[in-house]
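Every protein chain except one is present and positioned as in the full complex.
So, chain A:
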Amino acid sequence: MTDSAVRRTVFSVLGVLILIVMLFPVYWMVNASLQPSGNTLTAGLLPLDPSFSGYRRALSEQGGHLVTSLIIATGTVVLSLAIATPCAYALSQFRSRWVSIGLLAILISQMIPGIVIANALYQAYEKLGLLNSIPGLILANCSSGIPFAILILRSFMLSLPPSLVEAARVDGAGLLRAFVAIVLPISKNSLITAGLFSFLFSWSDFLFALTLTTKDGVRPVTLGIYQYLGTQVQNWNAVMATAVLSAIPAVVLLVAAQKYIAAGAVGGAVK
């Protein structure tokens, strides 16, 4: 091996070691979820004798909450994209002084703490009867989905040449038809990225679930975990099993859409 090849191998090994340290908590979550109840935390480093009792308990106690989370997150994706996509197109292609005002508004919106939104929505929902409802939580979660989706989609649509749509317009297509027939199909990848992130934001939401529900009826899994943690924790294996189940969307996102994630993080933050 040449000198530089040795160096590169050393770097690879070092990189793997760094990852082992950084991801140890994730591994520990999985390991603890596979322990029998009772002595979960005293477990060894490997689940040599895996027990699925934690998962059985998690599914029977939190299964419904997982479904609730799934419904809310899916609803958030649909509503966020439906609202954000036309706006992103407008902000990328229309010439108007309102464009920069709109962008500034989106950037400022990122500074508004969730607790501010929760404070106000609680009052509005109280009057509108949206407390303890799935539509109420979907709407609240759009507060993270919509601005992010607009930023991601716009940064992609900026690269669309205006001639693309103009050609269709010359053929007599209206603005709306040109948008649906040409812009949407071309933007597929960025729509997927924006949709995946909206899903994850909504799936991870804890604050709105905590503040905008007051009884058991509608309860996302994040709130289920919080309840587990609230009392003296008795069954760590069930808690960790629920945590693992709640982490699945993040892992799926990482595996399935790996190349979009970094793009999303960078696009949403910097552009």
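Keep this in mind: a residue touches a chain if its C-beta (ideal position, glycine included) is under 8 Å from a C-beta of that chain, and two chains touch if they have at least 3 such contacts; residues count from 1.
Everything below uses one rule, namely that contacts and distances are computed from a predicted model.
Missing chain, UniProt protein name, picked from "Phosphoribosylformylglycinamidine synthase subunit PurQ", "Sugar ABC transporter permease", "Methylmalonyl-CoA mutase" or "Leucine-binding protein domain-containing protein": "Sugar ABC transporter permease".
One of A:Leu34, A:Val77 or A:Ala90 touches the chain omitted from the figure, and that residue is A:Ala90. Taking the complete complex into account, A:Met29 is the one of A:Met29, A:Leu70, A:Ile134 or A:Ile182 that touches the chain left out. Within the complete assembly, A:Ile146 is the residue of A:Leu34, A:Val77, A:Ile146 or A:Leu191 that touches the hidden chain. Of A:Leu46, A:Val78, A:Leu184 or A:Ala250, it is A:Ala250 that touches the chain left out of the display. Within chain A, the residues in touch with the undisplayed chain are 8-9, 11-12, 14-16, 18-19, 22-23, 25-26, 28-29, 32, 39-42, 82-84, 86-87, 89-91, 93-95, 98, 102, 105-106, 108-124, 126, 139-140, 142-143, 146-147, 150, 158, 162, 166, 174-176, 179, 200, 203-204, 206-207, 210-211, 222, 225-226, 228-229, 233, 236, 239-240, 242-243, 246-247, 250-251, 253-254, 258, 261-262, 265-266, 269-270.
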